[in-house]
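Here the structure comes first, spelled out in structure tokens, and everything after it is commentary.
Incomplete set of chains, arranged as in the complex.
All chains are identified by letter, namely A, B, C and D, in their written order; residue positions are counted from 1 within each chain.
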Amino acid sequence: MQDDIRDYRIPEEPYYRAVGEEVELYEAAYAVRMPMMLKGPTGCGKTRFVEYMAWKLDRPLITVACNEDMTASDLVGRYLLDADGTRWQDGPLTLAARHGAICYLDEVVEARQDTVVVIHPLTDNRRVLPLEKKGELVKAHADFQLVISYNPGYQSLMKDLKQSTKQRFGALDFGYPEAEVEREIVTHETGVDGDTAGKLVSVAERARNLKGHGLDEGISTRMLVHAGSLIQRGVPPLAACRMALVRPLTDDPDMRDALDAAVTTFF
Amino acid sequence: MQDDIRDYRIPEEPYYRAVGEEVELYEAAYAVRMPMMLKGPTGCGKTRFVEYMAWKLDRPLITVACNEDMTASDLVGRYLLDADGTRWQDGPLTLAARHGAICYLDEVVEARQDTVVVIHPLTDNRRVLPLEKKGELVKAHADFQLVISYNPGYQSLMKDLKQSTKQRFGALDFGYPEAEVEREIVTHETGVDGDTAGKLVSVAERARNLKGHGLDEGISTRMLVHAGSLIQRGVPPLAACRMALVRPLTDDPDMRDALDAAVTTFF
Amino acid sequence: MQDDIRDYRIPEEPYYRAVGEEVELYEAAYAVRMPMMLKGPTGCGKTRFVEYMAWKLDRPLITVACNEDMTASDLVGRYLLDADGTRWQDGPLTLAARHGAICYLDEVVEARQDTVVVIHPLTDNRRVLPLEKKGELVKAHADFQLVISYNPGYQSLMKDLKQSTKQRFGALDFGYPEAEVEREIVTHETGVDGDTAGKLVSVAERARNLKGHGLDEGISTRMLVHAGSLIQRGVPPLAACRMALVRPLTDDPDMRDALDAAVTTFF
Amino acid sequence: MQDDIRDYRIPEEPYYRAVGEEVELYEAAYAVRMPMMLKGPTGCGKTRFVEYMAWKLDRPLITVACNEDMTASDLVGRYLLDADGTRWQDGPLTLAARHGAICYLDEVVEARQDTVVVIHPLTDNRRVLPLEKKGELVKAHADFQLVISYNPGYQSLMKDLKQSTKQRFGALDFGYPEAEVEREIVTHETGVDGDTAGKLVSVAERARNLKGHGLDEGISTRMLVHAGSLIQRGVPPLAACRMALVRPLTDDPDMRDALDAAVTTFF
């Protein structure tokens, strides 16, 4: 059935390895229904964390990958034409607000600043969502919470959240996990042995030091999991690292050589 | 039912702590139905003030969060396709004009300058709203009033109201409340004791002095309420302030350290 | 009923205080159905003048507040979807042309230059309006006249009327009225005594001298009427002037102080 | 009835005062159905000339005022939704091509260069118009001809016709008429005596010398007709010239004084 909120439940506990107090702080924020902003680089686990918290708090999770073409209607809903005339279709934000889900706006800086404005009435003490096209004022379900993610590395003059939006959220920082933790994650997710996982983490650390010195981003935990999966599948480590870590990261020949050399150092 | 103006009544007296003559001045402006412009930084209480006045004057309040994609039709209304052909749907501005509500255009500078022009005939002595698409000339209800909010800190060459719009409004300035008043507000809204509230206000004052020296905006009263709620919930004050005051405000490492230090000074 | 041209009649004589020969000149222009352009700053009475002339000439008046999003269809009309298929809906310009109304395009420079082009066939000796979407050629009613307003202070490289448009119009200049006349207007519109009205006019004259020296526009007659209404309502003159004259005009602290000082001088 | 081509016939001989061989040359061009381009400043009589030629050649005339928002569909036609589904509505260009009218695209540089491309198949030896949306290939009626007007003074880098368009047309230059001829036109169109008409022409000549020295365009014949009409109506010549010649032309105070002085010299 359409709009069945049960589709959005997380059926099983997602694997999440906490790296600090983030789980407890999030629980306190949820307790007062404070809107939350998760900050950090790509592939460091923000999305997995929200899935884990939704599971832990036993709430449905509605995720929206934001993009610049997204209009307010894509969030809020629109009229569709039916055999019997028009029928209102709730957008993901409205669906979450009505049914008490957690609504997660992924990469919110991609959305047009001004589309983001529609979340304002949901993020102050009013907790309402006016559906102007429908002439309805939705009062948010008591369990509803809004979460956004945000990569500070991408913020620019053109694309940043307005202060009047930011100040409506509490914020948690995310980064790449410590080496030990990351090795544990790679082992768990791919099945490679701890030694191989450790070498992959070492390659990543080398690359992360190059961020801002020719690389826009470091190697993420997600990429290490890719490389580990290939190795576990029988691909030689050098080929696996080239394919999963180096080639996706950069087209610059010098950076490639430097990263390939780093791979050779460890494998 | 759709468009039920009763949905827009404020059922209970909102908590509002007056900081000057603003309540009396607003009442006089409403008495002569002068359109009003509320100026001030984000999170200082402009929206709460309008809610309070709507309650006090016993008028419905229709709030529109303005954004750049908003067209004149979003304010005024449009035809919808129905089983029996097209049906006119009043927009929020028309709804307010017909039923004598207060219409509050929040962050009006976000709207395209030229969309704003549709409010002109409602803000001079004509007090009419031509629905050009429908071929109807709506005469505003005697109780109708238009209110807009405006953050002077955001005004820029691209986004400012035109003089021909500004001159149609009376204006009231809003700022952060005095320390004593703000402490009272934080205590009232979060339940923390006066001492904790006072410390939070002191942190805010420190940060507000940095506005223009590395910070785009100061810490707002709304953020203090966030921090107080977390503390009241059992989160340690340092973690609560990082999460609710510092992290949302800035990504700059030096500013963060300065703000974290300010928090440590008081807690 | 929709499109009822009688809605657009001016029922009572509007208050208009002539400041020169403008009434006679306009009557001559109307007698030869010359399209007219009213030039002058915001709030000086151009709109009121057109209402007065429409009343005097006993013609309906259809006013369009121009904006950048306005398309040719918004002026001319469009097909609407009905239970029985599409139905043509005349736009305000077509309505006026058919029924012999005066059509007033307010702030015409706001409209896209190229949308303005649709008025060309109505403003030369052809006096026709081709409805291209409908395949109809509307011949203007003998009583039809087109009037536009225009604020020379806003003209810029991006937004100005084309010569091929301007040359189709006769033009009348409007400015702020002389002190005596303006005092009479403020007294008439607000009910304050002549002394108070005179002081308000003196404040305005001070501010108008600052135009171009930190102020984009001077204080308009409309703003004086706002201030007078508040004073008449019992608001102290200093507060009334701050709210109705100074705060709407500028956000610049120095300009505010200068204007506040001017107010204190007279009250 | 919709789309009735008879609406587009010119019922009576329009007044046109030939200034050279333009009538004979146009007849020859029409005889070989050469597409024509009329070049010249605003208000010099290009539109009147086309009306005259359409009357003389006994062809219907379909005029399109081009603008930047005009799409290919506005020229060519579109599907409309009807009670029985969609119905094709010919645009003005298609209407003219089917019925052998003269199609006049006024101020063609205003149209997007690339919309203009749809006229190409009608302007070479194919003389067809593909209605891509309808899947029909319209073969132009043997009497069809395309005419465009073009003001060289407006051409710019952004707005000019492409060579591949220009080269499809023969071209005729138009300018302001000689003094004697223009006096005759003003007399004929307004009824003023020859002396007054001569003075108006002298004012225009003075202003035309200022083109490029502070004026974008000179005073056109159309403006002289405006002034003459007002004088004939009893408006004093000085006021009539200010209103119909000077005020519409410029907002520059120095230019106004110069032009007002020129008026005083002659009247």
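The definition used in the following text is that a contact is a pair of C-beta atoms (placed from the backbone, for glycine too) under 8 Å apart; a residue touches a chain by one contact, two chains touch by 3 or more.
Predicted, not measured: the structure shown is a model, and the values here were computed from it.
Asks: Given 4 chains in view, how many copies does the entire assembly contain?
Replies: Spelled out: 4 chains shown, and the full complex contains 6 copies.
What we mean here is this: only the chains that are shown with their structure count from here on.
Asks: Common contacts of chain A and chain B?
Replies: none
Asks: If you average the CA coordinates per chain, which chain's centre is most distant from that of chain D?
Replies: Comparing chain centres, A lies farthest from chain D.
Asks: Specify, for the interface formed by the sequence copies chain C and chain D, whether it is same or different in terms of residue numbers shared by both sides, with half as the dividing line.
Replies: Chain C and chain D contact each other through largely non-matching residue numbers.
Asks: Any idea what the CA-fit rotation angle from chain B to chain C is, to the nearest 5 degrees?
Replies: Angle of rotation between the two copies: 60 degrees.
Asks: Using Cα averages as centroids, what's the distance between chain C and chain D in whole Å?
Replies: 30
Asks: Quick check: how many Å separate the C-alpha centres of chain B and chain D?
Replies: Centres of chain B and chain D (C-alpha means) sit 52 Å apart.
Asks: When the C-alpha atoms of chain A and chain D are each averaged to a single point, how far apart are the two points in Å?
Replies: Here the centre of chain D sits 59 Å away from the centre of chain A.
Asks: Name the residues of chain B that each touch 2 or more other chains.
Replies: Residue numbers touching two or more other chains: 81, 84.
Asks: What graph shape do the protein chains here make by touch: line, ring, star, complete or other?
Replies: Basically the chains just string along in a line.
Asks: All pairs of touching chains?
Replies: A-B, B-C, C-D
Asks: For a test of understanding, state which residues of chain B touch chain A in their complex under the given definition.
Replies: 2-3, 7-8, 42-43, 47-48, 51, 63-70, 74, 78, 80-84, 89-92, 95, 106-107, 110, 151, 154, 216-217, 220, 222-223, 226, 229-230, 233-235, 239, 243-244, 247-249, 251
Asks: What residues of chain A sit close enough to touch chain B in their complex?
Replies: Residues 21, 25, 28-29, 31-32, 34, 37, 39, 71-72, 79, 81, 84-86, 112-115, 117-118, 120-121, 124-126, 130, 132-137, 152, 155, 162-164, 166-173 of chain A touch chain B in their complex.
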